[in-house]
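Complex shown without one protein chain; remaining protein chains in place.
Going in written order, the chains are labelled A, B and C, and every chain counts its residues from 1.
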Amino acid sequence: MPERLLVEAVNDALHVEMERDPSVLVLGEDVGLLGGVFRATAGLQERFGHERCIDTPLAEAGILGTAIGLCMAGWRPVCEMQYDAFSYPALDQLINHVGRYRWRTRGKMAFPLVIRMPYGGGVRAPELHDDSPETYYVHTPGVKVAIPSNPADAKGLLAAAIRDPDPVVVFEPKLHYRTAKTEVPAGEHVVPLGAARVVREGTDVTLVAYGAMVPLAGKAADALADDVSVEVLDLRTLKPLDEGSLLGSVRKTGRAVLVQEAPRTCGYMAEVAAVLAEKAIYDLQGPVLRVTGYDVPYPYWQIEDAYMPSVERVVDAVRRLLSA
Amino acid sequence: MPERLLVEAVNDALHVEMERDPSVLVLGEDVGLLGGVFRATAGLQERFGHERCIDTPLAEAGILGTAIGLCMAGWRPVCEMQYDAFSYPALDQLINHVGRYRWRTRGKMAFPLVIRMPYGGGVRAPELHDDSPETYYVHTPGVKVAIPSNPADAKGLLAAAIRDPDPVVVFEPKLHYRTAKTEVPAGEHVVPLGAARVVREGTDVTLVAYGAMVPLAGKAADALADDVSVEVLDLRTLKPLDEGSLLGSVRKTGRAVLVQEAPRTCGYMAEVAAVLAEKAIYDLQGPVLRVTGYDVPYPYWQIEDAYMPSVERVVDAVRRLLSA
Amino acid sequence: MSQVLPAEGGLRRVIGDGHALPDGEIDLTPEQHLALYRNLVLLRTYDERSVIYHRQGRIGTYAIFWNHEAMQAGSVFALEERDWIFPSYRESAIGLLRGLPVSTVLSWWRGHPAGWWNPKEWGVASICVPIATHVPHAVGFAWGSQLKGEDRVAIAYFGDGATSEGAFHEGATFAGVLKAPVIFFCNNNQWAISTPLSAQTAAPTLADKGIGYGMPGVRVDGGDVLAVLDATREAVTRARAGDGPTLIEAVTYRAAPHATADDPSIYIDEERVQEERDNECVGRYEAYLRRLGLLTDAQAEDVKQEALDLMRTGIAEAEAEPLADPGLVFEHALADPPASFADDLAELRRVIGA
Partner (left out) sequence: MSQVLPAEGGLRRVIGDGHALPDGEIDLTPEQHLALYRNLVLLRTYDERSVIYHRQGRIGTYAIFWNHEAMQAGSVFALEERDWIFPSYRESAIGLLRGLPVSTVLSWWRGHPAGWWNPKEWGVASICVPIATHVPHAVGFAWGSQLKGEDRVAIAYFGDGATSEGAFHEGATFAGVLKAPVIFFCNNNQWAISTPLSAQTAAPTLADKGIGYGMPGVRVDGGDVLAVLDATREAVTRARAGDGPTLIEAVTYRAAPHATADDPSIYIDEERVQEERDNECVGRYEAYLRRLGLLTDAQAEDVKQEALDLMRTGIAEAEAEPLADPGLVFEHALADPPASFADDLAELRRVIGA
């Protein structure tokens, strides 16, 4: 199996899916001539032409709104938002149209569009290149949300998103775009939406994570390995949530520490905690702890490490939980 | 004490606060000449002039963006968004600027602006006049969020919001704009942000609610009164959450049913459940149940009652919990 | 490359006043004239009956389009069946011109699921409630159709107030750059609820905005159905020729409340309203047809009766719709719904016993 960086896996998925389905097209700022500021779309315009890989004007609501119209004309558009915090102008189209238009046609029209974007912090970038905006998307009815944590999933989840009959948002952890090459199946590779994955088995506590927090959780598990048996669950899809895997793991370990880099209040792990508080209450041997970003603007990058969940904070939470 | 409708209490607060502080001004679509589509701003333009009650062009991001500049010039703008679902174009300004600008100036500049809007369903209105978008606001760092459930609080929380040094979003339950006149203190009346209120005391279960769900919770408590002692907690402020009151109540009753009309996933009650799962886990005698809107687009109004939390659904949840 | 024209100064006009202003001409057969008249009357009847139905509590809040009929009927007449219409709430009944049942539109205003149609069936997108947000949809559709080699034009309807929204600007920007075959049809009724045009923009005219997107701006008398038809025909021709989008500003004056919930007496110029009512668009066209001998009393009576009959049947059908099943709350949200929907619905049915 070829080894690829995460961003290369994204690029691979786009090539394979555009090859497979001539109704898939890509649009966004700088996705064509440049191949994207992270080069996630490199080569697409040469390969599939200017009509299937389009450099748009600088207007995110315009991109998403146009994509809705493209769906109506029978296309399957894949929109790139250049960065997390630059996707907010498109939230109006997302909430008021992307998530509702199928319903509005009583299921007669499909809106198989994909929004993909790099997300997350830790990259020493200027302000507003660091957000984890998944809550805004997850809370919105009518859209699905996936966040891969490694190259193979980045390819497989994006492929699944492109093939899905519903709108899907895929957040790619930009911190890990180029951190490691790992094996990615060549050709068609689909990781079904809604299926979490136990990354590492354990019996004392479950670390629940997604995206960039999965490798971090793995490191925390390493740090604890001497005396704590840690299970790491990679949710992979936030909506729909794989409740079965979540509850199965927590039922086994009896303890959960939830890790997200987004601000805490109403972050995605609030939902996971709520599900546990409803459906695993009798299995829990202690409080459900969250290790999250804080309820503050993402900070100056010189101190971003203090904001981001760290191995130390995760380890501390696990130890607190075990001694509770 | 005079009796007022909820919308009249809002209007009263605006009059009193604009009188009190000449730097308060109101802007929005149709707030001036018409006095607002719900007449929440009626009389302000006559009383305070065209310069302090401004009919803006039809552009929500423009309204909020302009308000940020008004803060920089020393004003305390109160922006009206005409309806919940029409506030989404302004989310970009909210997330990327309103919540961050103070931080960006290292605390040297204040952004004491208020966004107020009617929210919520059950009013037999055309599509997109029914949303409960509080999650989008609550999740955003740097802004506070309040939601009154009755006329007196509508006045007092709005007054507190206007006087607050930070940006505050106030959602007004439009379903109850004109349902009942109740006593509202005349003149200055401030209900501090961050203080929940026990609306009805009880010992068996706590119903946690805010806004339009508070009267509903009260009715459910009535329906259960024969055999269940229900405590109803009105959160009043969602951010910051009054954790003390929440934990105090749940500690006492040992059971919590959380009621929100927004879609379930990552709705505000997910956060409340997460707080309980962390901080009240040993007090809970059963699962934390949520009664919420569903993860679907707000429906056609002929069946909106099936979507909205109902007395029946709340009662059912309480009974399920008690027999759990 | 097509040329960007400066916005026209005066309003384009075809119909005269029977006195000082001479009637113009347009390339239409007598049958077409009659069909157009029928469309106008259908919309007028729909609108007037709807206001009554609202008063009778048979439909909910309703956005009145009285005297906007010429803009809707005139422009749609310039389209082919394969072209797509993107209406705002002000054009809620525009689908009638494509054969959409009256009962469907009435059901929409009754908040009944039967009011939601399949856009592909009629070439009419869903009614857009949030201002201007459908403008980029029309652009994407038009451009996407062109990419597929389909000869389809899209037309987006919106008001004067809508031109202030970012969504209008972004849609127009995309259309200009993509040379999409799309028409931006602005119903300038000079009010956005209570906000007059002067508080909406400082642009000399709305048509002047066209140049900012590299598209011609055309101003037309919105009460003159033939002028509207003429201007739209030109825009359709440009679009089909690959010359890109056109902005049409149809000027009128709102002669009715914004919607049934609105009381314009607080803000509107009643004299100007009366003037507009005295010169309303259906009557103008009717007089024109009579001047040209293209319409007899009997024909006019028939057309009106036919429309009334359609309305009667329509409201009866709408009211005969069975109560919607609560299952519909979940049914169409996603093509591939999560398991939780079934659980939620089962619980809901258990609790409400339905």
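Rule of thumb we're sticking to: a residue touches a chain if its C-beta (ideal position, glycine included) is under 8 Å from a C-beta of that chain, and two chains touch if they have at least 3 such contacts.
Since this is a predicted model, take the numbers as computed values, not measurements.
Note on the chain not shown: across the whole complex it touches A, B, C.
Residue-wise, the contact with the chain that is not shown comes from B:Q93, picked out of B:N11, B:Q93, B:S149 or B:T206. Here one chain is not drawn; of B:A13, B:A40 or B:A59, the residue touching it is B:A59.
Residue-wise, the contact with the chain that is not shown comes from C:E165, picked out of C:D47, C:E69, C:D83 or C:E165. Interface note: of C:A203, C:A261 or C:A335, the residue touching the hidden chain in the full complex is C:A203.
Take subunit B: the residues that touch the chain left off the picture are 25, 51, 56-57, 59, 61-62, 64-75, 77, 89, 92-93, 96-97, 101-110, 141-142, 144, 164-166, 194, 239-240, 243. Interface residues of subunit C facing the missing partner chain: 4, 6, 164-170, 173, 176-177, 179, 198-204, 208-209, 211-215, 244. Interface residues of subunit A facing the missing partner chain: 29-30, 32-35, 37, 55-59, 61-62, 85-86, 88-89, 124-129, 294-297, 299-304, 306-307, 310, 312-313, 316.
Just so we're on the same page, only the chains that are shown with their structure count from here on.
With centres taken as mean CA coordinates, the chain nearest to the overall protein centre is B. When every chain is reduced to the mean of its CA atoms, the largest separation from subunit C belongs to A.
With centres set at the average Cα position, the gap from subunit A to subunit B is 30 Å. Subunit A and subunit C have CA centres that are 40 Å apart. Separating the centre of subunit B from that of subunit C, both taken as means of CA atoms, is a distance of 36 Å.
Shown for subunit B are the residues in touch with two or more other chains, namely 61, 85, 88-89, 127-128, 294-297. Among the residues of subunit C, those touching two or more other chains are numbered 113, 116, 130, 166-167, 333, 338, 340.
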